[in-house]
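Here the complex is missing a single protein chain, while all its other protein chains stay put.
Chain nomenclature is as follows: A, B and C, assigned in order of appearance, with residue numbering initiated at 1 for each chain independently.
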């Protein structure tokens, strides 16, 4: 007989009560309110009790109404640390009571995309948490495809550091650093010193580039970038960032230009500074098309990449974090109890003024 | 003492007489006329007597006045087979009297770009023949950086086949097939069935893709593509090529989309049909910018490449041609004596009507 | 509620009766005898009714007693085509009644090795079929980790061709061709023209090498190799195969040497013929150590690989087979009903005399 692992703690039995959650109620509206406990719906599901969560820039976009796949009543959030409360019979890699890292991308591991490492386009998952299904800014969350979407929490690790592995670090690393093929000795430019740009900055240093130019409009963020390892800061407020980069590189341009904002102007900087043979790695989420200057670039031997994070590098990132070569908790500037998440959103929504990068939400 | 190899045939002594050449005289004007014999100007130079040449689509662009680096009085042509007549003291790989393939790209092999295999951006070369220096549509040509820009002509090979290695085959192969990372089992779409698109088609088959869609406006060219190995032909005259491809792939799109025309409309087809995780390899020469739909592509994990041919694969292509797995002479549809090059231009300039792909010009 | 797909055909209800199977009874002993029907033991299991199977050289090794993990009473066989009869609740990619290809390697897809594409070292699988659990030379077989170990059978495909995808084609392709990094224009030597060597030969041609030398002691097998695309045949009976290769390559050696036998003498040929910068890809199963001439090879920039097939390329191979670029049924020389498997073993065990490559066993 096939045994299904059952919930052992009667007080928290999923499916039998309510829980608190941050719910989207249409553009500009959110509430911390009661929602039913999630339940196992498929053999590959797990129910996880959230112990740490955080807020992503994407959550702000959703709140603006920019993400049409998110409908009213949806619990937001796609990042989190928690404890497994219940698992379906198809879950083999995790046990009830185990602490886990929740990946922002749900991966069945079985479809053609997953087998090619493109979890972001999983035919049974992808980015669905806090998007087309309820997310992690809640006391409990249902995680489909649990074996492909959860990671073992390392003994003695710090939850606040580990929640950076849910999304922001693999995003910076995969979309920016790996796609940009950062190599020892390279000159790298990162356009955008927000949390994602800073995640690019931290992980780019895995490959020992010779120079990292950080470009942003905000001197405070640039100052953070300096502390995080940027070698040159460029405030782009004068509209001449590309020109500055070209001067600093004596006309050569950069080996890797990483776009971490998501607007035409920042993309434009990238295409103006990439050296022949160089790479442009797009990380930013774009709302409109950009003008690609193929009339200049057609013969420059460049590679331009786009990517939604696949979280395939989470095992590698875990090893690097555990070795002490990366301190992700640097990215956390503000902390709140989970049930103060409404305040946390206020702070995160005023990131520039508040000097906020990532917020830690603990339960 | 350093010995310089000297010319041995008094009748053809370079530098002492005149020769015939196809000369550009401003937009729309060309002439087959007398020009001085070229001479050795630098230790790395070779003088080559042309035995076979051909005409490139780029030569037509030049004649329209579209290539501002080409000034009046320039001898055109960057493709050719010939015999080495004289070499400078720095030339070590070639000898007087040897038959050679002339590469369209001049490579010093010594600069940082050449060392990285990016000959197209050679600091002492690149595409200069028939552009910023005199070219190969002439009885003689000076080849700078001869050791990096010439290749040994294989014994018993066919000149007409080999002159396809000067430009068109490495262009199709490097910019289209290699940059597109064509793999066994892939579905590939090639937009443009002109000579370059057909060179992509021929060399893509080195990697055993499962399907090759050929897209063009001209049924005659599509018929040629069929003979050359295309598995599906799509006439794009109805403006729905992308839609057809999506239907044929049951909504999946293609693994590799190769742009071999150089206009916004054909680039647009590529961005509309590339599957998540797929590649767009640009081969076409673009005269204006294109609209890149990052708002759709940012999360589709695509790779977009541009490239001016480096001719780094010429040694590989030579091996494949010699093994009989590729018959480049298929691309030659019309033949003329070199001194009928004015007529050859007329024919090539009316390629669609004449059913012309490449012309062979023998001397 | 979680629904488990149940068996619909009462006559064949697994777990309730007996079936016929080829059983190992210690060195030299095998019998086609009654065994209990397999049953679902884990949520990821499937029960498959075998419609086509075959015999592998490894099965002969097992019968000699060379594979200590195989114990008496084991049903042999790790290749097969069949129809899904029952699935556990964790199986999501296959349905009862569906025809499937069974992979020789069992892959959970969830462990660290599987995530890296090294299915052969799956922590919950690897090569276990017909080894540490009962195999496919039977009327029914239990397939653990079904979602990672089965593949959809293409509509209208030929079972005999498809059963070559269970083991021999991915083995030749992954361990030989991919690990050997065969490229267009390469000179490749394959040592051993048995079924695996021939699978290397067939799949090496996906990459258009210029020359393929086939080396074997048996002229009949070499003649088959010629038909399958080998460009040069070398009978190694005179002990001078390496010398012949060096002469044929004018002292250069080969780009890729592929060992498909598994003994020191054939490995030795490989290390004697590999060119500087070349690759040795080991495919053969070795029973003892070899002498590696590092005193000659340390400075020759070679790459030597070993690999147990991962079957990660099965999706790619399926695409190539379906495109018509590979006809795996070429490898099948003899055919038997499954219940004549005892005779089939006799024939396959006398492969040289019988001119046998692979046998088709249909049920």
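What we mean here is this: a residue touches a chain if its C-beta (ideal position, glycine included) is under 8 Å from a C-beta of that chain, and two chains touch if they have at least 3 such contacts.
None of these values were measured; they are calculated from a predicted model.
Shown as candidates are C:75, C:91, C:273 or C:304; the residue that touches the absent chain is C:304. Those residues of chain C that touch the chain absent from the view are 113, 116, 118, 120-121, 262, 267, 276-277, 282, 284-295, 297-308, 310.
Considering the complete assembly, chain A touches the hidden chain via residues 183-186, 205-211, 231, 315-320, 322-323, 325.
Where chain B meets the omitted chain, the residues involved are 2, 40, 42-44, 88-93, 108-112, 114-115, 124, 147-148, 312, 315.
The rule we apply is simple: only the chains that are shown with their structure count from here on.
Chain B and chain C have CA centres that are 43 Å apart. Shown for chain B are the residues in touch with two or more other chains, of which there are none.
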